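All protein chains but one are shown at their positions in the complex.
A, B and C label the chains in the order they appear, each numbered from 1.
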Amino acid sequence: MAPQSMLILSALLFAIGVFGVLWNRGAITILMCVELMLNAANLAFITFARQFDQADGQIYVFFIMTLAAAEAAVGLAIVIALFRLRESTDVDELNLLKW
Amino acid sequence: MATLETVAFVLLATLAVVSALMVVFHRSPVISALSLAFNLVSIAGFYLFLNAQFIALLQVIVYAGAIMVLVLFVIMLLSITTEQGLHRSGRVQRVAAPLLSAACAGVLVFAVARGSEGEAFVVSSADFGTVRQVGLELFSTYFYAFEAISLLLVVAMIGAVLLAKKRL
Amino acid sequence: MLKLIWLIPLLPVVGVILNGLFGRRLPLKIVGTIACTTVLLAFGLSVGAVMNLAALPENARHFETDVATWLPLGEMVTGSELNIAWGFGLDPLSAVLLLVVTGVGLLIHIYSVGYMQHERDYARFFTYLNLFMAMMLLLVLGNNLLVLFVGWEGVGLCSYLLIGFYYDQPFDKRTGLSCADAGRKAFIVNRIGDFAFLIGMLYLALEFGTLKFSELNVALAGHHTPGWLLTGIGVLLFFGACGKSAQIPLFVWLPDAMAGPTPVSALIHAATMVTAGVYMVCRMSALYAGTPEAMAVIAAVGAGTALFAATMGITATDIKKVLAYSTVSQLGFMFAAVGVGAYVAAIFHLMTHAFFKALLFLGAGSVIHGLHGQQDIRKMGGLRAKMPQTFLTFFIAMLAIAGIPGLAGFFSKDEILAGAWNGNKIVWGVLSFAALITAFYMMRLTWLVFFGKYRGDEKTWSKAHESPALMTVPLMVLAGLSIAGGYIGVPAVMSGWVGLGDVNILHHWLAPAITEAGGHGAAAAHGAAAAHDAGMETMLILIATVVAVLGLALAWMMYRKDGVAATWAKRFGPVHTMLRNLYWVDEFYELVILRPFYAISRVFAGFDRWIVDGLVNATGVTADIGGQVLKYFQTGLVRNYALMFLFGVLVILYYVVRAVAV
Partner (left out) sequence: MELEPLLISFAKIFVVSQVLMVGVALMTWVERRLSAIIQYRVGPNRVGPFGLLQPIADGIKFVMKDETLPEGSHKPLFVLAPAIAFVTALCAFSVVPFGPVVEIFGRSVDLVILDLDGGMLFALAATGLGVYGIVCAGWASRSKYALMGGLRASAQMVSYELALSLAAIGVFLANGTLRPTVIVEMQAGWFLNWNVFGGFQMLGFLLFMIAGYAETNRLPFDLPEAESELVSGYHTEYSSMKFSMFFMSEYIAMITMSALTVTLYLGGYNPGFPTGDLSGWALWGLQIGSFVAKVGCLLFLYVWVRWTLPRFRYDQLMHLGWKRLFPLALFNLVVTALLVAFDVIKA
């Protein structure tokens, strides 16, 4: 199990997450896809930490997890507030801020 | 023993990729969320492979145990049925999204391929990735970052309460 | 205490900071106390420093201290090192100025506390006034030309701020100037002079590699500089002095500077700032010693200005403008003295003039204060009865400026005239005539204000009152100085009459600080001391006295009865009209300088408007058009943004990855 295979897996997961963000219109699904991307990055970090035998990568992952928790909390709160207003979580409905 | 590890890796990787695809493509947000939870747990499995036991356990507790439960809660609370499709985002998005995502994967894989990572991992010290080692690092080198991130959490918490509460 | 002289300019800065930041919210009494206290401290420190200086042996009366390096310019093209420091210095010359500035400044600060009581922006006024003190002290104490220049510009700024103090009030009906305009006029005219000064200073730095006075004196003593360059530098520096000290051709701003509050006119536009030019020329005496041509220019300009401004004072009707022309004229006297090499006489007159002219202005201020803002002397008269103290002090100052024997002005003016006689007979003639006119218009002013019948409206008269003690006490102190101030420079001839030897303290005091021109004027400077021609000296003194009395008598005759003056004015109709209109100098400048300048400006304005603005606008229009096109990318759909973002990230990422070597 080489580091490269881990990194390639991470890249694939990241790309899947990216596609999910671009393809889905539900705010929650988009949030989940962002989490997916974050996790792909985490995987890469952990791989590097292992590869270079330094705990820093793991610390970064720790921080990213905290960040993800904060992001999920605020993001979901926004979704709830939006749902109250619009009865929908469709991000394409929210296109008032345009030319 | 490399073969057993390889088998495990391929198995886990397949599970991870499939569950990730489920997150993106499944019509039902609940299934998506559950797939994501599964994906997170399988990634925690990779962390165990990579000598990051503490992070792996945290991943399960925080991500799968808390964040995804919260997501599920919200999905169920709002009774969201489907979140798929492009709706207004239009034709360009339909063509460009898959293309650019593929390009993203391509560039990243290209980067990995060009990288100078070795074929195998270096041998790491015995206590690598243990609670003690990560904790020591966290509370020495990254002490201020740790304090800052705790502040971030407080802010996020207050923000979430403010946003979601109907009337303060 | 000598080591602390750098503190002297800083003390008023404390007042500036306190009053400038918190003055609005402080009670008036505290604002005034802060302002006066800082100046009082500066005065005390100055007295201490000068006493310490006096205690030194005559040849060592020189002190310098560099507080910090300012411009470490390093090696120049010419090979010399030029490092300019925040240096302060004290020598006999600056000591005289230092005492005059802090002393008179203190009195005027105290006076202002009373005078400004009912005015608005009390704190702003004292902030400016303190800032002025700081800058003036910097000017006086600077030990190199650049520090002096900082003070020079600083006092110019304060002058501008204070002239425009009533920035929303109109000032002069004839020219339609507002107070703000007057301030601007002063600033711009000064700028012209300052430009010349700057160029002169740069040449000096290039030529001698230093701007320090002490080093310059040494360098100038053994220089090999071509005469034309020296003359050029001298004339350029003098042109700067012309701006600051209101000499022909840059005198036009001073009469309009009367737009400021009267204490400002007294402090800045009579006693201190305007004399900075004289001080600077005396400072550079070593330079002027080497260039008789420049000296001649100074003498000519000074004498010309003295007469020219004096004549304008005859017909002016604003009490402060009469004094303003008088100031210009007296400054002319000083420059004439410098021009003929009588530096000591110039500084002597500078000092006495500071006393009596400050007194005159403050007295005028007291009158204006008592009449609630009335400045037109045609609407005054008979105020002797209403304001006895003001009248008495004003009268003493009038006698002093006219040159009545025994008063300060007599001694200093006499010394100038003596110097002029020895230097250049024409200069002497012109100055004597100017002295006659001076006595005339001063008597006219006094008569119209304090004697005769009151010509204004009844209401003002009934309300007219003597000023409070806060204002009259400084008047009395200055009156005392106007009487006694002359006795530190009594010519040897006169002291001889009463059986005393050479008691000219000022002469001996200043001698080490002044470089005398070889031969030319040296005799003049030492005219009194040399006593080679005691008879001629006595003769000159008599002539001066007669001239003064004659001027006073003429005015008394003309204004004793109403209508006499008017008859005379009619008799000299064209001359009177010319004087009334100040020789049309402003109009002349307007026609010769301003009109063409405006025309050129319009051309440039057109260039600016069409070409420069066109380019700028084109940029804006391009951005606008670009925005009109690009706005369609802002769909409001967050996933479109994500797509574009991803595209950008991928491009960057690709290049980064490509750039990394395998």
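Methods note: a contact is a pair of C-beta atoms (placed from the backbone, for glycine too) under 8 Å apart; a residue touches a chain by one contact, two chains touch by 3 or more.
Treat the numbers as computed from the prediction; the structure is a model and nothing was measured.
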For the chain not depicted, the shown chains it touches: B
Sole residue of B:65, B:115 or B:159 that reaches the chain not shown, by the stated touch rule: B:65
Among B:18, B:57, B:109 or B:145, residue touching the chain not depicted: B:57
Contact with the hidden chain (one of B:11, B:76, B:92 or B:136): B:76
On subunit B, residues whose C-beta touches the chain left out of the figure: 1, 4, 28, 30-31, 34, 37, 41, 53-54, 57-58, 60-61, 64-66, 69-70, 72-73, 76-77, 130-132
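As a convention for this text, only the chains that are shown with their structure count from here on.
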B-C or A-B - the one linked by more C-beta pairs in contact: A-B
Between subunit A and subunit C, centroid-to-centroid distance (C-alpha), Å: 73
Chain centre separation (subunit B, subunit C; CA means) in Å: 78
In subunit B, residues with contacts to at least two other chains: 86, 88-89, 93, 96-97, 100-101, 104, 108, 111
Residue numbers of subunit A (touch at least two other chains): 18, 22, 25, 92, 95
Interfacial residue positions of subunit C with respect to subunit B in the complex: 635, 637, 639-640, 643, 646-647, 650, 653-654, 657, 660, 662
Subunit C residues within the subunit A interface of the complex: 631-632, 634-639, 642-643, 646
Complex interface listing, subunit B residues touching subunit C: 86, 88-90, 92-93, 96-97, 100-101, 103-104, 107-108, 110-111, 114, 116
